[in-house]
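Structure first, commentary second.
Missing here: one protein chain of the complex. Every other protein chain is in place.
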Amino acid sequence: MISITPFDADGAIDEPALRGHLRRLAASGIGAYVGGGGSGEGYTLSREDNAKLFRIAVDELKGKVPVRAMGVEPRTAAQMIDFLNLAKDAGMEAAQVYSLDVGHAHTPTNAELDAYFAEVIAAADIPLVLSTHQSVGYRIAPELIVELAQSPKVIGVNCTHPDLGYLATIIDGVAATKDVHVGGPMQALTALAMGAQGYLSSEGNLAPKLCVSVIECYKRGDLRGMMTAFDQVVRLSAGLYGNGGIRVTKAVLNHLGLPGGYPRKPRLPVVDDRLTRALAVVESLEIGRTEGW
Amino acid sequence: MISITPFDADGAIDEPALRGHLRRLAASGIGAYVGGGGSGEGYTLSREDNAKLFRIAVDELKGKVPVRAMGVEPRTAAQMIDFLNLAKDAGMEAAQVYSLDVGHAHTPTNAELDAYFAEVIAAADIPLVLSTHQSVGYRIAPELIVELAQSPKVIGVNCTHPDLGYLATIIDGVAATKDVHVGGPMQALTALAMGAQGYLSSEGNLAPKLCVSVIECYKRGDLRGMMTAFDQVVRLSAGLYGNGGIRVTKAVLNHLGLPGGYPRKPRLPVVDDRLTRALAVVESLEIGRTEGW
Amino acid sequence: MISITPFDADGAIDEPALRGHLRRLAASGIGAYVGGGGSGEGYTLSREDNAKLFRIAVDELKGKVPVRAMGVEPRTAAQMIDFLNLAKDAGMEAAQVYSLDVGHAHTPTNAELDAYFAEVIAAADIPLVLSTHQSVGYRIAPELIVELAQSPKVIGVNCTHPDLGYLATIIDGVAATKDVHVGGPMQALTALAMGAQGYLSSEGNLAPKLCVSVIECYKRGDLRGMMTAFDQVVRLSAGLYGNGGIRVTKAVLNHLGLPGGYPRKPRLPVVDDRLTRALAVVESLEIGRTEGW
Partner (left out) sequence: MISITPFDADGAIDEPALRGHLRRLAASGIGAYVGGGGSGEGYTLSREDNAKLFRIAVDELKGKVPVRAMGVEPRTAAQMIDFLNLAKDAGMEAAQVYSLDVGHAHTPTNAELDAYFAEVIAAADIPLVLSTHQSVGYRIAPELIVELAQSPKVIGVNCTHPDLGYLATIIDGVAATKDVHVGGPMQALTALAMGAQGYLSSEGNLAPKLCVSVIECYKRGDLRGMMTAFDQVVRLSAGLYGNGGIRVTKAVLNHLGLPGGYPRKPRLPVVDDRLTRALAVVESLEIGRTEGW
C-alpha cells in the first residue's frame, strides 16, 4: 500500500504519528511504499524530509514487511537518480522509478523516454519497481516496460492504465518472474485473475487488514470472503476519494484515535461535512470489526 | 450479452446466419440484447430492419433465454418511444432506454434529461432497462437513475461508468429489487462483489458459455473457476477490441464455421492481419474447449 | 451563418417565423446554412421537416444570398446521400457533407472514412462543401480533405479544428480555388489572416449585419472597424453560449420582437435568469445600433 505521511500542524513530519502509523501497518502485515506523490504528499517533501522519512520507515518496517520508496514523477533523470540514492543510503529495500513528467503538459518523445529509463536504470544501485501510470498524461508503450523489466535490477512493475490489453502485455511479459501490481482497487480482482500479484491502495492507511484480506482470501480459495472484503475496499475507496482523499483519511484516523496527523500545505485539512460523510461510510462498512478498533 | 447482427455481403440482414447465431446463444443459456448501437450495428438499422430483427429474435430466443431490445442513443423522446413500441409489438420481453444524444457533441440540460426520461417512461408499454453510459459524453446524476428506477415499469439498470462511487450509488439504490449490470467485462468482478447481478459483453458472441461460466462459478463459490474464466473473457475482449471489435468478431466466427455474417457499411470487413492476430488470441486461450468447437 | 429553425410551441416548424427570420437574413446580406445539427436543431428534423425547410429557404433566400443545406453527422453514406438529394430536389445551391458519426463513441477506420466520402461524392448531384469538425470525436487527416476537395463537385471546406497547423494544410490545399470557412468566431481573424474566406457563426441569427461587417471591414482595410465588430461578435457569442446557446438566442429574438420561435424538444425554452443575462450582454454591446432595432 502507499503510506500517508503524517505532518504536525506546522507542516513538519510528525515523527511520533509516523512511527505509530507505520507500526500499525507492520502489525497488519502489509507492505508499504513511502513518500508517494499522491497518498504520501511526496511533492511537498524536501530532500531532508525524504531522508528522515526513509530512515524512520526502515526503522519501523524493515524485516517485518516490505518497505519501499515511491517518490514522485521527476523532471529529469538526475532527480530520479538522486531519489534512488537517497533511498538506498537509508536502507530501503527497493524504490519505484516513475516515468518523466517534463512539465507544462508537454510529453517526452519516445527517444527521450528511452534515454531517461536507460540512464536511471544504469545508475541505480537499489532494486527497482518500474511505474507506468496514466497520470503523466501520455502512454508509454507496454512493450518498452516489458523490455526494461528484463534488467536484473528491476524486481517489479506498477501499472495504472485503464486498458486491460495494456495490462495483459505487462503481465504476460513480466509476471512470471517479477511482481506486477495495479494502482488502486479498481482493477484489483481483474489483475489477480489475469496473473498479477496484487494492487496498490491508499485505503490500506485506514484499513490495512482489510486490504490484505482480499489477497489472503484469494490465495486460500475463499470466494465469498474475497468478494466481501473487496466490496468493502471499493466502497471505502469511493467514500474517501469522494470526500477529500488523503485529507479526509487523516481526519478519519485522528477521529478514531489512530495516528494520522495533518496534511501539509498546499493541502488543507477538511473543514466541512466531508469528515462526517466519510465517517458514515467507515461505520456502515463496519471497518472497525476487521481492523480491531 | 449484446448480440451481433449478421448481414450478407450486400448489407441485408442475413436471416439464416442470424437465426443460427441466436440458436447458438440460446443453447449456451445466455440472455441477449439485440439491435445495440455498438455490437449490434444498431445505428445502421432502419425501422424495418429492427422489426425483422426483433421478430426473429423473439422466434428463436423467447422462452429459452431472456430476449431484449437494446437500440441506440436517440435524438428525441419520440424516437425512443417509437423504438420501444416496435419492440413491444414484436413481443420482446424488455427494452433498454438509452439516454439522449442530442448530437454535435452538445449535451442536454438536467431539465431536458428529466423531461426526456419522464416522457419515455410514461409512454412505455414494455418492461424497461435504463441505461447510463459514458459514451454519451455527459454524466447523468446517479441519483436521477435511482429515482427513475423506482418506476414499476423499470426492471433494471445498465451502468457503464468508470467511477465506482457512481456504480455504488446505482447498486445501493436499485440492486435489492431490480437487476444492475455493468457494460463490458472491465468491471464485471468488481460489480459482482458490490452487489450487481452481472455484466454485458460482446465477447459472448464468440464465447457465450465462457461468459456465462464466470457468473455460474461465482454463484457456486468456485473461485478458481471464476478467475480462470474471467481471465479468458478479459483477454478475449482485449484481443477482439484491439483488432477491429465486431468486425473481427464476425470474421473469427466465419473462420470457425460459425454464423457471423458481414459487417454493414460504413463498417468494412477486416482485410489485413487483424484476423490472424485475433485468431491467435482465440487459439491461445483455448476458447474452443469451453465452447465445444 | 447557420440559421436557427423556428418552431411553434407544439414543435412544428413555424413557417411565418421561419420566413420572417430568413427575410431578415437576406436583408442583411448574409448567406445561410439551414438544417444544421447545432444551431438548426437538425437532429430533430424529419425528412419531411427538411423538405419543408429547404423549400421555404429557397423561396426566401435564393437569388438574394447564398442558401445551403447543412444537415447532421450521418451514420451511413446512404443517409448522407438521401439528405443531399433532398437538398438538390428542393433547389438548394449547395449542401454540406458531414463526416461519419458511427455512434456510441466509436470511430470509423481510415478505410471506412475513405469509402464513405468516396461513395457520397460519387453519388452527389449538388455542389458540396466538405466538413471536418472536431465534434465527431476523431481526427480526419487534413490531407484527405484536401484530396477530396479536388473533386469538381466540391466548392468548399468548413473546418473546425483547434490545431492551426491543421487549418493551414486545408487552406494551402484548397483556398486558392475554393472557399474555406472556419466554424465559430474563435478563429475568424486568424483564418482570414491565413487565407481563409470567412467563418460560420450562430451569432448571425441575432446580429447578421454585425457578422457581415467583420468581413466587410477586413476587405476595405478598416482595421479599427474590423476589430470593434469582431470584439462584439466574440462577446455576443460568449454571452449567448454561456446562457443556453440557441435556446436563449430564440428567447432574445422573441423578446426583441423579432421572429425566433421556440426550441424543439428535447431542447426546452430557457426559464430562469439566463434570458436576463443574455439581454444584458446584447444591450451592453449595443447590438441594436448595428442591426437597426
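Going in written order, the chains are labelled A, B and C, and every chain counts its residues from 1.
Operating definition for what follows: a contact is a pair of C-beta atoms (placed from the backbone, for glycine too) under 8 Å apart; a residue touches a chain by one contact, two chains touch by 3 or more.
The shown structure was predicted, so the numbers you read here are calculated from the model rather than taken from an experiment.
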Chains on display which the left-out chain touches in the complete complex: A, C
Residue touching the undisplayed chain, where the options are C:Leu192, C:Val212 or C:Leu253: C:Leu192
Given A:Arg75, A:Arg220 or A:Arg289, the one touching the chain that is not displayed: A:Arg75
Hidden-chain contact residue, picked from the options C:Phe7, C:Tyr33, C:Phe54 or C:Tyr218: C:Tyr218
Interface with the unshown chain - residue positions in chain A: 37-38, 42-44, 72-73, 75-78, 100, 102-106, 108-109, 111-112, 115-116, 134-135, 137, 245, 265-268, 271
Contact set of chain C toward the excluded chain (per top definition): 162-165, 168, 186-190, 192-195, 218, 221-224, 226-228, 230-231, 234-235, 237-239, 241-242
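Following the convention adopted for this analysis, only the chains that are shown with their structure count from here on.
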CA centroid of chain A to CA centroid of chain C, Å: 50
Overlap residues in chain B, where contacts from two or more other chains coincide: none
